[in-house]
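In this view, the complex is presented without one of its protein chains, the others remaining in place.
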Amino acid sequence: MASLTIRNLRKSFGVVEVLKGVDLEANTGEFIALVGPSGCGKSTLLAMIAGLETVTSGEIYIGDRLVNSVQPKDRDIAMVFQSYALYPTMTVKENMAFGMESRGVPKAEQEKTIARVAALLQIEPFLKRKPGQLSGGQRQRVAMGRALVRDPALFLFDEPLSNLDAKLRVDMRTEIKKLHQRIGKTTIYVTHDQVEAMTLASRIAVMHQGEVQQFADPDTVYNRPANIFVAGFMGSPSMNFIDAEITSSGGAPAVNFPLSGGGVASLPLHNGVADRAQSKKVILGIRPEHLSRQSASNSGKQGFATMSAPVEVVEPTGAETMAVLKFGDREVVGRFSPDEAPRTGEDMPLAVDMTRACLFDPATTRLI
Amino acid sequence: MADAVYGTAAVEDREAGIASRRRLISRIVIYGLLGLISIVYIVPFLVVFLNSFRTNIEIGANGLISLPQSFRLDAWPQAWSDFCIGGQCNGVARYFWNSVAMVIPATIISTALGAINGYILSKWKFPGSEIVFGCMLLGVFMPGQIALLPWAFTLGQIGLANSVYGLILVHCIQGLSFTTLFFRNYYVSIPDDLLKAARIDGAGFWRIFWKIMIPLSPPIIIVTVIWQFTGIWNEYLFGVVLNSGSNQPITAALVALSMSGTTVRTYDVMSAAVLIGALPPLLVYFFGGKYFVRGLTQGAIK
Partner (left out) sequence: MAMAGQAVSAGTSTWDRIKKWTPIFIIAPSILASFIYVFVFAGWTFYISLSDSTLLPSYGFKGFENYVSLWTNRRWSVAYNNLLFFSLFYVTISMAFGLLLAILIDQRIRAESFWRTIFLYPLAVSFIATGTVWQWLYNPSSGIQFLVNSWGWTDFQFALTSDRKNAIWAIIITGIWGSAGFSMALFLAGLRSVDPDIIKAAQIDGASWFRTYRKVILPTIGPIFIAVAVVLLQFAIKTFDLAVALTNSGPGISTTFPATYVYDFMFQRGEIGQGAAAAMMVLAALAIVLVPYSLYLVWRRRREARNG
């Protein structure tokens, strides 16, 4: 059963169209991440699901109830805000009780629920404190606690981790994942951080310019991105894009692109992808980790192409080493393990994993 | 080697000496200037304060600005209940109570309205609410003279002419612009997420106001109350034009009092009367100085 169904949802502020017909659905227990750059409409979409923004046109169903004009409090949702939005004059306990009081939940039941949630989130020691006396991570927990006491049909998270420092963010990410696995509530999670989306979600909706570009599980979004935007947005460092041309020398299809030395690189293609291309001109997408140093183990391997390219900059990060290479006049980033890392100035012999490479149509930017 | 070390130490010492002497001189200049200017500020207050305890004969002989040779309290009760103002010899008490009866309700009502208006104009915006706010802002700049005749006429029509209630109404409406402005600007800085969270929690217009906004408001309430209290207490124009005789507020009485000194001036009693008239806002200032200044700067730089 679907917990949330959105059909052709549109939102305009005056003449500005923020959402241009969004379709989305979340099955019960699913964790959906809405990800995209700022201004893509993801937060507006979440606010509309919450009932904090009006619907210009389209339909939002929570369960099988049309909620377009239902008040936020009657939608059976709970929300965690980026700024936490804890009521500063109330104690942690009062914060958690506020919603239940509004709904007229009996006192005894309030106490029981708060005790249960506080134990779950390990915030019992702070119940009597005010939000101002808590650290960022503690506030984050309280904000989740306030949502959890509701036991809603739908959890909404609006960039809940973006106000935390890097280390805490990773810890809280793990906690949110654990929490979701434990209580199994349908969750809609807005973030601009693609790593958060990848690690947490069962399905990701990548948004851009008011449209859902791709809605699929993390593996598909990462490995078979629907278009150049999704390919470039998901993954860091970003996927490399190279203008190339399809050729078939003796029946074996390949992509060609010029090299800086004056030669031409010709990488063989597989899986009949060349037949699907509309034109000869394509954009070849290669993720940084699919470049590696030529070695005995990979040079003759099925699906691997070989070439060489000059190394411009080398950036070791410890666990891995990034290098900027020149493919013709294009800069291409490669991700190598430290023991196969290139030296600056080296003409590096490369093995390219063509089974993982993507081809995009330059006219439509879609995946071929 | 050792010499060189001592040498630089000596230079450092000398430089430190020059620096500390320069610092000392600049401190003397700073405190000297501040002291000098504060004399100009304190003297007028001291003159009134001390003269209210001196005999009028002594003031006549030694002038207003001199150290007291005598001490008596007679001037205070006289100013309070016996002194003659405009033919009536009942002191300033009556006018003082008029001001009290005017300032308390006017302050409370205008502050309460400002809070609710500011809440609506910042958190429950409706089409045209910005324009509405702009129009209310104009009221801040309106000179009282423009409204004199319309007020006199309106108060006459609704039966509040020459009454303290009339002045309460005038000050409530005149103060509405200021109080709305204060609260609106304060509430704008409260994050909207807080209200969204409250709406999801099921709170409506009034519950959000009472449970979330008001608990956050004590600073701005104090600022507004102080601003309104001092402003209304010290107001003169409406008091003298709209009310007459024994219905006037204290400011109007003080003017009448200093004008009526046709014969010998009774500086002792007049000093006590001026102090009585200035005391309530001065007390507010001394106890709520921080908020008073905040109101001033906020009222000025919108």
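Order as written gives the chain letters A and B; numbering starts at 1 within each chain.
Throughout what follows, a residue touches a chain if its C-beta (ideal position, glycine included) is under 8 Å from a C-beta of that chain, and two chains touch if they have at least 3 such contacts.
Owing to the predicted nature of the structure, the values given are computational and were not obtained by experimental measurement.
Asks: Among the options B:Ile57, B:Leu73, B:Met142 or B:Ile158, which residue touches the chain absent from this view?
Replies: B:Met142
Asks: For subunit B, which residues touch the unseen chain?
Replies: 26, 30-31, 33-34, 37-38, 40-42, 44-45, 47-48, 59-60, 62-66, 113, 116-117, 120-121, 124, 126, 132, 135-136, 138-139, 141-151, 153, 173-174, 176-177, 180, 204-205, 230, 233-237, 241, 251, 254-255, 258-259, 265, 267, 270, 274, 277-278, 281-282, 284-286, 289, 292-293, 296-297, 300-301
Here is the rule we use: only the chains that are shown with their structure count from here on.
Asks: Can you work out the whole-Å distance between the CA centroids of subunit A and subunit B?
Replies: Chain centres of subunit A and subunit B, defined by C-alpha means, are spaced 57 Å apart.
Asks: What residues on subunit B touch subunit A, complex-wise?
Replies: Per the touch definition, subunit B meets subunit A at residues 191, 193-194, 196-203, 207, 211-212, 215-216.
Asks: For subunit A, which residues count as touching subunit B in their complex?
Replies: These residues of subunit A touch subunit B: 47, 50-52, 71-73, 77-79, 81-90, 98-99, 102-103, 146.
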